[in-house]
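Worksheet: the structure to be examined is printed underneath.
Apart from one protein chain that is not included, each protein chain of the complex appears where it belongs.
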Amino acid sequence: MSTVYLITAVVLIVGAFMLLYRALAGPTVYDTILATNAIGTKTIVFVTLLGYISGRTEFIDMAIIYALITFITTIAILKYIEKGRLD
Amino acid sequence: MHWNEVVCTVLLALGCVINFSGSYGVLKFPDFYARLHAAGKTDSLAQVLILLGLVFVTPDVLTKIKLMLVAFILLIVAPTATFAITKAAHLDGLRPWTRGGRQ
Amino acid sequence: MIHLDVSPPLLALYLPLLGALLISLAGRWPNLRELVTLLTAGALLYVVAGMAPAILAPDFWASYARAPALKLAEVLPGVWLELKVEPLGMLFALIASSLWILNSIYSIGYMRGNHEKNQTRFYVCFALAIASVMGLAFAGNLFTLFVFYEALTLTTYPLVAHKGSAEAIRSARTYLGILVVTSVCFLLAGIIGTYVFTGGDMTFRPGGVFTRVLADGSLTAPTLGLLFILYMYGIGKAALMPVHRWLPAAMVAPTPVSALLHAVAVVKAGVFTVLKVIVYVFGPAALVRYGVGSWLIYVAGATILIASCIALFQDNLKRRLAYSTVSQLSYVIIAAALLSPLSITAAALHIAAHAFGKITLFFAAGSIYTAAHKTEISQLDGIGRRMPVTMAAFTIGSLSMIGLPPTAGFVSKWYLLQATWETDAPFVLVVVILSTLLNAAYFLPIVYRAFFVAEPKHHHEPHQSSADGDFGDDADHHGHDAHDHGEAPWPIVVALSCTAVATIVFFFYSDLAIGLANQLRSGLP
Amino acid sequence: MTGALGIYNYWIYVLLMMIGLYGVIAKPNLIKQAIALGLFQTGIFLYYISMAVIDGGTAPVWTTILDGAQKYEGPYDNPLPHVLILTAIVVSVSVLAVALALIINIKRTYGTIEYDELEAMDQADKRADYQRGQVVDAADDVEHRLEGHHHA
Amino acid sequence: MLDAFEVVPNLPVLVVTTPLIGGILTIAMGRGKGPWAWATLITGLVFYFTVLLMQQVLAAKTGYISYELGNWPRQWGIEYRVDALNAFILLTVAGVSFVTTLYAQKSVEKEIPQDRHNFFYAVWVLAVCGLLGITVTGDAFNVYVLLEISSLTVYALIAMGKDMNRQALTASLRYLILGSVGASFILLGIGYLMMVTGTLNMEDMHDRLAALPDIVHHRTVLVAFAFLLVGLGMKMALFPLHMWLPKAYTYAPSAVSALLSATATKVGIYMAFRFLFTIFGVGFSFVAMPASVVLSVAACAGILVTGVTAVRQTNLKRMLAYSSVGQLGYIVAGFALANVHGVAGSVIHIFNHAVMKGGMFMAAGAIMYRLGRCDLRAIRGLGKRMPLTMAAFVAGGLGLVGFPLTAGFISKWYLVQGALEAPHMWPVAAVVLVGSLLAVAYTWRVVEAAYFQEPEGESALVTEAPLSMVAPMWILIGASVYFGVSATFTGEISMRAAKSLLGGAP
């Protein structure tokens, strides 16, 4: 079973590489935001998978945190883009 | 291989494929809105699929609940983020790419 | 930490300090301030002189070793401030304290006559300098000696830089620079070296502190020689060439300071320290045995001759006197370097003898400056008629420098020649004879000029000042230039007369000095 | 997993650290420097965490099943480096916050956050400062005056 | 519940927690003089505790006091370990910071905006807390944490000079970056050591290192040693790594400069002592490794180069800052000798330099307070206008020079003695002596300007600084004179510290 997890994880990483390229290449800031946001969501699943790979499934709290963090960061970035300020 | 493992494997495989295609789309599509499309759609679906797949192999009830919770949060948060990005881009004056060329 | 003891050496140290305090408090009232100075000076002389009989007692050395040291403060474990009276220090303290009185009187006339600024600071620093001299004279170990040696440098610095003019500050820098560089780099290194090699012994004792370590071989002759070099060049105040340059530079100071520096306190502190180190740290016997001190004769001899030659070409009076001092100091060193008991006596005596003569000369120079605002020898034509007392005193001082009877200079030179004869040192003999000729060559023309050349007619043209000798030509003095002056103010005249008389009296009545010098000699093992 | 392969993880931490260090030194932009400093520190954290890993280990959280039965799952990774690095992360975010506050202040007073421009401005300030405090040397002072007199 | 509480057994931790809790409460002290008074109270209390601690250490049979935090055995938890060296540095840091806090009131009032005095003093007290914490601990990682507390607070304190001169900001940021890199190197060094030894307790680490079969060729230990040395060098501003210091000290608020010069780098040096002597041991650091050569070369170069640079400065604070680097060179040169007198000289100079330089920075601050600047031109003729301040400055300067009967002389004496005793190290003695000549050169420019030149402009009108500045200044300068005349106490403590450092045993 762990092989399946492992393959999934590797696919996720490969996807992350592609997204990273997009984040760097742009061409607009929105591409960067999009790509980083997508990497963020991938990490959420990834951290869950890691729990399964290591056989410690009880740490899914981590994934929740990841999700929230990604969300808030994205909101902050967008507010910066839209309003030019954070407060 | 137990049935739940089979289900899990299938869901995971599906998730993998969608995930990969989404990433590939983000990499290759010609303009922002197309890439957004690729990312936004696949993100939610693929991740939720994988999480659901995992639910099947989890013996522990609490963990199952947590997994569903994560999936739920993803379902709310990911589209919101996508929406916000789109709106920002649109407000910023970014126009969709057309075959006629860039505006 | 500091014992409030009233034993005489401590009193000698505290009196000038107290004086300095009172002077600074009395700064607003000049008369009171100068009264305090004079009273302190008198009290100090009384205290110092009161110690002399005990030193001259025949069983002094027997009790010396037993006498407890007067520990002031233990600075570090094994390093403390300590005072102890011995003949050489006694001699030095006597000279300094007695001349301080005269110098104070003179200062009053000079400072007031020249409308100097910051007079309170001047008197305070003077008193502090004397305190340092007392500490130096009675220092019981190398550390104490060093402390007061440095204190003397520091306290005389404001005196040198007194005018605050560019020239004064620059010269004061040279003064401080050379003295501090030598003392810190060499003298302190030598002292710490001594401390390290002797295992913590720095107490002065006749015969030296190295006896034990030399005997057991833990200190070798080359190291001893290195230490000796460190000491001799570390004592920059002794103005051994090539570290003599501070001395002419310090000429920028007001004349009472020059008198103090060159006759009493600073330069004498230098040669006194040299003598003290040779006698009480190394021990003449050890130096002779290990042959590490012989180079000093040649350096000192060269210093005597070169300084005399330079003096010959100086037009500025104080500068000529300064180079004369450089050469005279090396008399003391050369005498000490002969390392025979008699030569040590001669060295000690010369410290005293030179003091009286040289202070007279400086007083005279200051007197001329105060009365006539003249600083160059070429301006002195005929001045002897306007200032007969001053120039008479000058003549006496010159004779003493040359070493002619009946002046103090003869006494010490006589002893020196005797020592030269006794130790069979032809080089020294040659040096003494040559330098005597040179002394005559640079002093007698001044006397001649003053008394036998007619005063020039034109006083009103702005006088030339040499490039490097522009001392005190302050603009406000230009107005009443000197066509109509007489003698200087009375305190100046009184002071220089006293010193001139003392120079002669020393020739006839030098028992005290000779007694102390002999006592020193008798202490040598 | 022997020899060089056995410590490759440490090498990657070195690589990360050096990327950070390079950024700190080479980038003139202060924000970049602050970020690169963060990378540099994260490299060290990675080293510490790698130190904690043990073969076949698992997270050092003892499994407590709610019904009270405990099971032991083999060697645990070493918790000590984790604890240390928790502290270090906090330190690094604190440093970052203070650095950012300073950068904002710098931008406000200097108008730029490029190190080379700041350096140039500081040098100019310093020179002005020096000249304002100069002419203390009385000797020089007089020489200047004499010189001026001479020319006049 | 207080009946079970005893002050004396808890002294080591009280020394650190008092300023911690006090520093936090400072925020609640409102506006006006409240925060200052509170900070003074706290630092005073800490000073009192360090005096008690010193007594206790001197009386301890083992020569040290151990305090296990949380009552965990020392190898597991964190241990506080106070021996003669710690106690002495603690006394120095606490004493000087107490006096500096006394001094700070007026100058802070003038230099820091009124509405954030409570935050300023909170950071101030926490800085003291960090410095004391580094000094008292016996745990390698605890050193790092407290190091960061002291660094962060110091960055903020330095940057508070921004209202006087904007360069305070760049100075602070530069220090932040270099300091963080330095601290990271230290963290890395500790990590390497931990990898080899498996422990963080210093004594334990030393024992484990000593037990390693071939430590001299153990590459991990060697690299740990090198990185610790570099990191510590940055923190203590060892010569080529001192670049952050002059600017930081110049543009920090006056009171902060006084505090930092007297304490911050001193604690850095203390760390070097602990790492080189206690953890690695003399045999490794100074016999097997060329630490002696490296450190003494760096120190000597520092003494000479910064001495010359100091002579060329016109700003008094900058001059003092460069001089500080040089003086740190003395301290480093001392322990690089690795013999009793050298190390003792080094330890005693930590104290002596702290009081002298603290007093001098205070004098410079007093001039700032009256004139708004403190360059050589501003101080012309100030010897008459501000006699006490200038006298303090000169007295401190004489100490730097090492004139006899000042504290600086004592240090120099030990250092030269140590250098002459060590084989082939006599050039260090020469450099120490030459360094004091450079000190003469820069001190004397001040003396000339202040006493022998006429005032110009506004400096002709100023009056003496307020008593609340002059009195603390003279407390420090007085201490430097007192311990120059009677150094038996400091000398004995530092000899004891040196012996215990060199002996390996506590």
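To keep things simple, chains are lettered A, B, C, D and E as they appear, and every chain counts its residues starting from 1.
Here is the rule we use: a residue touches a chain if its C-beta (ideal position, glycine included) is under 8 Å from a C-beta of that chain, and two chains touch if they have at least 3 such contacts.
By our rule, contacts and distances are computed from a predicted model.
One chain of this complex is left out of the view, and of "Methanol:corrinoid methyltransferase", "Multisubunit Na+/H+ antiporter, MnhB subunit", "Aldehyde oxidase and xanthine dehydrogenase, a/b hammerhead domain" or "Ferredoxin-dependent glutamate synthase 2", the protein name its UniProt record gives is "Multisubunit Na+/H+ antiporter, MnhB subunit".
In the whole complex the chain that is left out makes contact with A, B, D, E. Contact with the chain that does not appear here is found for just one residue of E:20, E:256 or E:481, E:20. When the missing chain is restored to the complex, the residue among E:146, E:164 or E:388 that touches it is E:146.
Where subunit E meets the chain that is not shown, the touching residues are 1-2, 4-6, 8-11, 13, 17, 20-21, 24-25, 27-28, 48, 51-52, 54-56, 58-62, 65-78, 113, 115-116, 119-120, 122-123, 126, 129, 133, 141-142, 145-146, 148-149, 152-153, 155-156, 159-160, 188, 192, 194-199, 204, 208, 218-224, 226-227, 488-489, 492-493.
If you put the missing chain back, the residues of subunit B touching it would be 73, 76-77, 80, 83-84, 87.
Residues 2, 6, 9-10, 13, 16-17, 20, 23-24, 26, 29, 32-33, 36, 39-40, 43, 46-47, 50-51, 53-54, 56, 58-59, 61-62, 64-66, 68-73, 75-77, 79-80, 82-87 are the ones on subunit A that touch the missing chain.
Going forward, only the chains that are shown with their structure count from here on.
Listed by label, the chains that touch subunit B and also subunit D are A. Note on connectivity: the fewest chain-to-chain touch steps from subunit A to subunit B number 1.
Two chain pairs are in question, C-E and D-E; the one with more C-beta pairs in contact is D-E.
Remark: the per-chain Cα centre closest to the mean position of all protein Cα atoms belongs to E. Taking the mean of the C-alpha atoms as each chain's centre, subunit D and subunit E sit 23 Å apart.
Centroids of subunit A and subunit D (each the mean of its C-alpha atoms) stand 26 Å apart.
In subunit A, the positions touching at least two other chains are 58.
Residue positions of subunit D with contacts to 2 or more other chains are 138. Against subunit D, in their complex, subunit A makes its touches with residues 54-56, 58-59. Across the interface of their complex, subunit B is touched by residues 1, 4-5, 7-8, 11-12, 14-16, 18-19, 21-22, 28, 30-31, 33-35, 37-38, 41-42, 44-45, 48-49, 52, 57-58, 60-61, 63-64, 67-68, 70-71, 74-75, 78, 81-82 of subunit A. Interface residues of subunit C, counted against subunit E in their complex, comprise 1-2, 73-77, 79, 143, 146-147, 150-151, 154, 158, 161, 164, 168-169, 172-173, 176-177, 180-181, 184-185, 188-189, 192-193, 195-196.
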